[in-house]
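In this view, the complex is presented without one of its protein chains, the others remaining in place.
Per-chain residue numbering starts at 1, and chain names A and B are given in the order in which the chains are listed.
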Amino acid sequence: MEPLASERTPAHAGDRKARLREDFRQLSSENYARCTQCGRCTAGCPLASDMDFPPARVLRFLQLDQVERAARSLAIWFCVSCQVCTTRCPQEVDIARTMDSLRELARRHSLEHPGSGDILSFHRSLLRVVRRYGRLHEFPLVRSYKLRTGHFFQDLLVAPRLFFRGKIRLRPRKIAGVEAVRRAFARSGVPL
Amino acid sequence: MRTGYYPGCSLQGSAAEFDISVRAMAEGLGDELVEVADWSCCGATAAHALSRDLGLALPARNLALARQQGFAEVLAPCAACSNRLQVTASTLAEDARTRDRIEDIVEMPLGQTPRVWNLVQYLQAHGLDALRERVSRPLAGLRLACYYGCLLLRPEKRLGFDDPEQPASMEAVLQALGAEPVEWPLRNECCGGGFTISKPEAVLRLAGALLQDACAHGAQALVAACPMCHANLDMRQRAIERALRRRLRAPVYYLSEVVAWALGVPASRLALGKHLVRTPEPDALVAATAGGT
Partner (left out) sequence: MSRVGVFLCLCGKNIGGTVDVTALGEAARQMLGVAHVEDATYLCSHPGQEQIREAIRTHRLTAAVVAACSPTMHEATFRRAAASVGLNPYLVEMANVREQCSWVHRDVHAATAKAIDLVRMAAARVLRSEPLYPLTVPVTRRALVIGGGIAGMQAALDIAANDQEVVLVERGPSLGGRMAQLSETFPTLDCSQCILTPKTVEVAQNEKVRLLTCAEVESVSGYIGNFQVTVRLRPRYVDAERCTGCGQCEADCPVGKSGMVRSEFEAGLPQSHRSAIYRLFPQAVPNTPVLDPETCLYFQKGTCQVCSRVCPTGAINYDDQPRTETLAVGAIVVATGLEPVSPGIYGEFGGGRYPDVITGLQFERLLSASGPTGGEVRRPSDGRVPQRVVFVQCVGSRDPAKRLPHCSKVCCMATAKHATLYRHKVPGGEAVVFYTDIRSPGKGYEEFVRRAIEEEGALYLRGRVSKVYPEGDHLKVLGADTLSGEPMPLTADLVVLAMGLVASPGARELAQRLGASVDEQGFFTEAHPKLRPLESFVPGIFLAGACQGPKDIPDAVAQASGAAAKVSALLARSEFAREPVIARVEERTCTGCRACIEACPYEAIEEVEVATAKGSRLVAHVTEGKCQGCGVCAGVCRSHSIDLAGFTDQEVAAQIAGASP
């Protein structure tokens, strides 16, 4: 088990740990000592059975100052932001926001779990389309996603049904204020 | 009444029928919906999932635009949009430092923002009694399962809308229309949300459980107020049937569709045909039960 204090870690590892800790604290000001590890979040999480570590365990890593372990987990990517955990936590810890913060931290420090590929690609594709047009359009989203992930044949049968019901616009247009939207993206510093 | 309207990206694309039915419903209520000019994407889940600031900035721009354009209230029928807009408004109202930072990012003042309504709140604002009086085609005993999903109800602290565990606001609307909402315990559980493309097996499992639970409790159809949920329950229903090896054929209405229909809007204006699961007009469903059971 990793030592709780960074005294016995090699200097560079200690720096890295401290950096991650600091960065994470900037993103999340929750007091994780409030978590009693009761497991209610795990119990109600719809994706817990798919995760490598259930939500309570990810919070345990934060309590043990193992921020990197938490940020490298697959769990944070499988979180669907349903907010059941936050709603039912008896200690009022905002677990859903913690997942957001860990994702942002993972992106900043390139710690994304290899299994996060599809989900991360989807988020990135969506945001790129929004940055390009100011709004989301399904066709470029799906095209971008398929190109990134290689899932060319996914939903191939559904697409025509959608198209013929007028649900897919092949030529999306940009909004007038698209530059303002692009500036917002740039200023938020999100790597896409 | 003149209400600001924020359709959101889905209503312009894959959830076109939601947009059509919302506008028809508003007309039926004698209300004028004025689209917020040049609105942009609220960021949905992806924005806040990857960046706290972007997750606040994208909705904030729209709140600022709406205020600039003089709207006191804005209807956002998509539950994800209304959730992001309301959570953002609440977050910025209580945290001045964050508000300052986001103001810099969107280059617009964020002091006072208009009130954002989800679809149910919009109907509540009209008054359920007023709604009941305008009903020309009551939904006569139609057994409907109201599906809330996640984003209408949670996080409770910021939304302050309905009981997150035993919600009843949508049922009250349907009762005003003459329907018989069924009670079913999974109506506030997640459908799999944004994983419909990137992790579809989760959606099949979760949305599948929802459809089965609704049917087990005697529902003839479901009613949703979120295009993501609707897609998972409607667009994915055939795949769910294959995975479960079970025939469900459960139509999924948008709340605005049933309200508009009950107000007398002709079905030809409602685009029920855009659903992937065959969705008859509500009276056809009632007739089906009367005949069978």
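Basically, a residue touches a chain if its C-beta (ideal position, glycine included) is under 8 Å from a C-beta of that chain, and two chains touch if they have at least 3 such contacts.
The structure presented is a predicted model; accordingly, all values stated were derived computationally and were not measured.
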Selected from A:57, A:72, A:107 or A:137 as touching the chain missing from the view: A:57
Contacting the left-out chain in the complete assembly, out of B:95, B:163 or B:201: B:163
Hidden partner interface residues of chain A, rising order: 36-45, 48-49, 53-54, 56-57, 84, 88-92
On chain B, residues whose C-beta touches the chain left out of the figure: 163-166, 185-186, 213, 216
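Everything below uses one rule, namely that only the chains that are shown with their structure count from here on.
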Euclidean distance of C-alpha centroids - chain A vs chain B, Å: 24
Chain A to chain B touching residues, read off their complex: 27, 46-47, 50, 78, 80-84, 86-87, 94, 96, 100-101, 103-104, 107, 118-119, 121-124, 126-127, 130, 134-138, 142, 145, 154-155, 158, 161-162, 165-169, 175-178, 180-181, 183-185, 187-190
Contact footprint of chain A on chain B as seen in their complex: 9-10, 12-16, 38-41, 43-55, 57-58, 61, 104-107, 150-151, 153-156, 164, 189-190, 192-195, 197-200, 202, 206, 235, 273-274, 276
